[in-house]
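Note that this complex is displayed minus one protein chain, with the remaining chains in position.
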């Protein structure tokens, strides 16, 4: 049984939140990845980076309290927490490309069993541009793809990406509403599955080859 | 007649001071070049850069007023003028290498008729290192060599530098106590001579070929 | 060397066909009054180097909508549908560049570097037509410097020598483009006397700034 879109997003965000460790520097992409910040356990203090030039990004301001000089990478007003810092884009990407960001969470159009990611262009249809995504995926220590398992019923986890790539072989983990996959040199390992699904269902909805270990866990959300 | 060392330095510094134009950003090397700042006309406002990380460098502080956090590129306490700014070394050399410094004045061990400069090493004898000199000479819009015409009676203005170079073909102007030379594609042009010397004397004390125009001026100090 | 001028004094500097760098990230930190000026002057055939093309009614987006732009070199155009439309109709050239690469190319231009080697884009279409180098067993793309005729910078507090202080996330591309153009024009929220910014508060040294104009309220 495939959870509906809202539940799917909640499952994904909750599961990824559990990957964050105390003290880590984390960059969350626009959209679904942003939801992860809602589920970080209280005892885990992570620092959010925004590639337009900030660490220590806080929640959105209350209505009427917006400061037009403090925005996130989506251009939306946000807040900065005590101990945060602002900097220019060259320093922001020195942090990103230089391996100082512990985890980046991004959406995907396609991802494949070699850890390739496509999320910035559908030629002839949608060309938003890569923004900071290519640098984030190459530079962050751990790259987590956050996406619904299928798009209109079609698999998005492929043997080989068909869309132009964002980066080659950089994805470490894929989290969908159905499962958690780890990208390894041998291929994709099915680590956890959602309580209401089965290995069979996941196989049917996935084009990529999956390595099925004996000790698959239930997704802990 | 060759002026003694003290007078020589004064002549050189005074003449170079006349090259500085209002609003220019200027870097003066340690030693003789530093003296140039004593002779800048009052109506000319230049900004001094210090490659350790400052623009708007002011004079040395009065005794007892030194701030150990504000030093020049020689490690000596200096002051910062209102409107000055501090920055890190990467920005300092972005200014230098990026062509934002209008004039750099440096000493030389040797300089030659192709505009080559040697001022950072005498192999086996003296190896201070190049510090910021190589970047300054390559990056500044105008490179002025400030030095006494000879060393122990031997020419320092050569056909071809014999010491390892600081930079190739980057010198624009040479000012000694005897003359002002302009470096051009054709060679060294004798533009001005000191009042107490002659073209003959300069030729005798110079190894390089000199282009002698008809309208040589007396050095205006 | 009086740098603070009236916005009308800027007009003669800006000409059709120029390459402009413009600060801002989705219009945060973009000099809107200078954009107004460009729109009013209706200068054409501009090449714009910036992070993005913002929104149709804000920032750089307004120049796109007004048909003044020949080419943009940016990392993102998704927030301005007009950019995509003009691109698809062949009316405007769009060079997409990863954000971190774009800012390094501009920095290289301003810092006198001939290029930088980046791992970003290796194995993607970004590497097409570019030289690749293998350094210690890892592949890098050689990315070349960018420079402009004029940079349009937005500063929050600017002193009469052109020293700039940026608030919040308005800094973004501004300090970097301020090094990479022949002429640098700053739009200031607030212009202060010399000495009111301490030398430590200055984020862009005024020595790279040519003109300062007063921005909107």
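Going by the order they are written in, the chains are A, B and C; count residues from 1 in each one.
Just so it is clear, a residue touches a chain if its C-beta (ideal position, glycine included) is under 8 Å from a C-beta of that chain, and two chains touch if they have at least 3 such contacts.
The structure presented is a predicted model; accordingly, all values stated were derived computationally and were not measured.
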Which residue among B:16, B:32, B:146 or B:165 touches the omitted chain?
B:165
Among B:22, B:67 or B:209, which one touches the chain that has been omitted from the display?
B:67
May I ask you to list the residues on chain A that touch the chain which is not drawn?
22-23, 25, 45, 47, 49, 54-56, 80, 82-87, 91, 93-100, 138-139
Touch list for chain B against the chain that is not drawn:
50-54, 67-75, 80, 86-90, 92-93, 96-97, 116, 127-135, 138-139, 164-169
Interface with the unshown chain - residue positions in chain C
104, 108, 111-119, 133, 135, 138, 140, 142, 144, 165-168, 199-200
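The criterion applied here is as follows: only the chains that are shown with their structure count from here on.
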Which chains are shared contacts of chain A and chain C?
none
Centroid distance [mean C-alpha coordinates] between chain C and chain A, Å
29
Counting in whole Å, what is the centre-to-centre distance of chain A and chain B, each centre being its mean C-alpha position?
56
Whole-Å separation of chain centres (CA-atom averages), chain B against chain C
35
Identify all positions of chain C at which a residue touches two or more other chains, and write them in rising order.
107
Per-residue multi-chain contacts in chain A, two or more chains:
none
